[in-house]
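All protein chains but one are shown at their positions in the complex.
We call the chains A, B and C, going by the order they appear; numbering starts again at 1 in every chain.
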């Protein structure tokens, strides 16, 4: 593939509007940990890298510089810091309405798009977790001759929120319109907000939007254009999760304990890259008891772990037990402590004998570095 | 040198308080172009890299993310993005009083210093242009056994501003106190605001400052401690310029046309690194007439250039003339145009036949990308 | 399609016709045009053509070549699933693997090629100055369903007998290959640039080795064998500047042709840049006494003399009263006061002493690397 033909834009759709139970208090949705060793943005950046795209413009909230810089840095892991690649993180002020943008948003975005000289632009949101072969979508888009192609996924309505939209797709795989969530079938074709758009046309449409008094973010502009432009609809057949709530985030992690879903996300012919860490292997003690769980490197497991995801560099000490939980990196669960139906964010210390317990319907979320002094049962 | 022994902190002293004639409108002082192909921050980062320091914390104003990211990226050019190095740019809100800091400033700074595990901390300001052998300063500091060492330079009073301070140094090279600018001798020992400090002691002092209602930036804290701590004063014998005004910035560029100063700054045993650009050689046409000037790569010179610095990728077309001027990268000076006693910032187009003229006492500054439609004579 | 086409640059040649200039460094590492080494052209063509993996095969004095190429980051070849790899001789269980010819070098590095697992291999030599889109050549290779495509450039008929000439049918299919024919039938000269289907080439080389058939050289053995077997072999026509810089005269000439802003190579075209390992140096300094005309001057030069129609590479010093004319001066060289250099190539780090005259009017003069000509420094 020749250089400079494609540009990718990354941004949020729902984030900022959705309640993530404090998980996105100190970080953008983009850097939320996933499956013990990843961050959500790894999936978008890897899909982009794997398809050979070397120009990436990523839109973050202005207060998240640190978290983004820490993880992505110059984009080296994804091959985005070579002489011939361009990675540009844009840190912008949040608007009161999470769907809206300001003048600066459009000024920077349009400058990047125009200087990219690209033929096509790919938009991907941080809210959608999947491992997609973009080359295939681009190929179909080019064959169609249309201006814009949208990726959709058939999902149960329970996994779709008001921030999403359901597409009406005709026999020729063309977007004919939209359906409201209430009118949609139980398994509904949800717009995944992944788009392939011809760049000159996109620039034209964005310039129109930028002239308005009230400017919307790019993905909302694109949504409105789909029916008008007769967009081609591309169904993603692989795993896809819509990270629009704490429950959805938890469920996506639990999905990884289903080998089929796990393999679908990680073992396509496309690798998922993440920041390099040098950790020792996971050590399972002579007394450890494990059932259907995942472990990232560096951890020491002496207790019992069931149906859980355990991050890098964790400790599950003797006689401690972890069940139906998501444990982020650098969490220490000391002797005889119990963790159930919980999401434990990074750097939490769980003292000896303490019990942290949520339930399947009411998950317990322990924030990053939160101090635990006694049992929490909710 | 072993890993993790040293941490460097970069920040501003005067910038934000000083009038730089629009040159720092869209960028921090740190990324101001210098000598045709550099930025001021190249000198601090190179001094740090050359001394083997691999941990750098750089403090910028929150509105300058783009300019800094564009130039420094992950710090790769200075060897700061390897597995064993740490580069962290901190983007903070400006305070109304440019000397003051806020709670976030101290929270981030102290976190970095504490996790660095370093024995010594080196502070360098962006305002001071020099190529200093920090290993030597560290060596002298360690031999002295003191808590803090300060670098000073004997400069003519005309090059010192109210933002600087003059040191009173006793026979044993110890800082005894300060002298006011008016009381200082014509050649005065100016504090260059480059410090080597023992990290644990620095953390202690910064924690005290952080408790105050009104917190000052780190360099002002250090200034106050010098006499009290009996700081060792280290004289920098090489070239040093104090970039505190448009005139000083111009003069520093003109200094580079003096081979002695030029060699002193660039040809110590320490290289100055800058962002990699792939440009062709400078082409001098059969009719070009050059006198005492410097040219960065990629330029095409067909006219006359005297006593000037011409940046990367410039054009000086037939019969155009440039005298006593500083021309930043990507400036095009078309046929028969005249430029004298001017600082032309990046991306300026000077149309055919136009005259831009300042004077030695009243330099003409043309801002980045400014549109020129006719003569400007001031 | 991660690594559809792997490029292999044959950089092994000693280049004896360049005399002193290749005594201690491989020919592709010889400097060119002020900022480059010859191999930069092939490497940059690869990068600009979107090729992600490049193997550089070398066995002669590789030190400078190795440190120049490094991990390929100067050409953007350090991304994921991307890389520049230096391939040198090594020993294996069954003996030492030296490279005895162009295609033999490919045979010996089969393990490397298979580890990249390309569908096509692009064979390049590291000693030509040109800008070429290999992706376009690949597109034609696929369109024609060729198993081998040979890039050709049309040369004047009177010069054709110095080249390998490809005689083709109306459809660009090669019907005959003649090495340096006395009576050339066409003007299509091979540029030594080939695209092969890897599996087919591999099978042929492995079988030849097994049957002890000599298949060590592309021109002498492989292309004739392909034609003999009736394989679909096509030419790809290249139009543009192309120069073999294998002799002192041609190296000097190519440099002189490079000076002009609007040269035939189109060197300042920013859409097809030539990249090189960056050398750190401040801007060039033209002093009060200097005159510089119709010349290229690179960063780090300090010029007080008179320069006319010449190239000064990085960090060259020219003292007052020195005159340099129609010459190519490599990096780090010093030309002392009053010296006169005409029609010469001055090697890296050489010193031309005070008032020394280097005159290449008859035949291009060459000063070797780090050579000191004339009286030693009297400072």
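The rule we apply is simple: a contact is a pair of C-beta atoms (placed from the backbone, for glycine too) under 8 Å apart; a residue touches a chain by one contact, two chains touch by 3 or more.
What you are looking at is a predicted structure, and each value in this text was computed from that prediction instead of being measured.
Visitor: Which residue, B:10, B:23, B:49 or B:218, contacts the hidden chain when the whole complex is considered?
Guide: Answering carefully, the residue with contact to the hidden chain is B:49.
Visitor: Going by the contact rule already stated, which one of A:126, A:195, A:273 or A:324 would touch the omitted chain in the full complex?
Guide: Residue touching the chain left out of view: A:273.
Visitor: Of C:111, C:179 or C:214, which sits in contact with the chain we cannot see?
Guide: If we include the chain that is not displayed, C:111 is the one touching it.
Visitor: In the full complex, which of B:7, B:85 or B:149 touches the chain missing from this view?
Guide: B:85
Visitor: Taking the full complex into account, find the residue in A:285, A:318, A:352 or A:375 that is in contact with the omitted chain.
Guide: Result: among the candidates, A:285 touches the missing chain.
Visitor: If you put the missing chain back, which residues of chain A would it touch?
Guide: 35-37, 256-257, 259, 262, 266, 271-274, 276-278, 280-297, 300, 309-310
Visitor: If the missing chain were put back, which residues of chain B would it touch?
Guide: Counting over the whole complex, chain B touches the hidden chain at residues 1-3, 49, 52, 54, 77-80, 82-85, 135, 273.
Visitor: Since one chain has been left out of the picture, which residues of chain C touch it in the full complex?
Guide: 14, 23-24, 58-63, 66-67, 70-71, 73, 78, 83, 85-86, 88-93, 96, 98, 111-112, 115
As a working rule, only the chains that are shown with their structure count from here on.
Visitor: Taking each chain's centre as the mean of its CA atoms, which one is most distant from chain A?
Guide: For chain A, the chain whose C-alpha mean is farthest off is C.
Visitor: Quick one: chain A and chain B, Cα centre-to-centre, how many Å?
Guide: Result: the chain centres lie 40 Å from each other.
Visitor: Whole-Å distance, chain A centre to chain C centre, using C-alpha means?
Guide: Their C-alpha centroids are separated by 46 Å.
Visitor: List, in ascending order, every residue of chain B touching at least 2 other chains.
Guide: 276, 278
Visitor: Any chance you could list the residues of chain C touching two or more other chains?
Guide: Within chain C, the residues that touch at least two other chains are 275.
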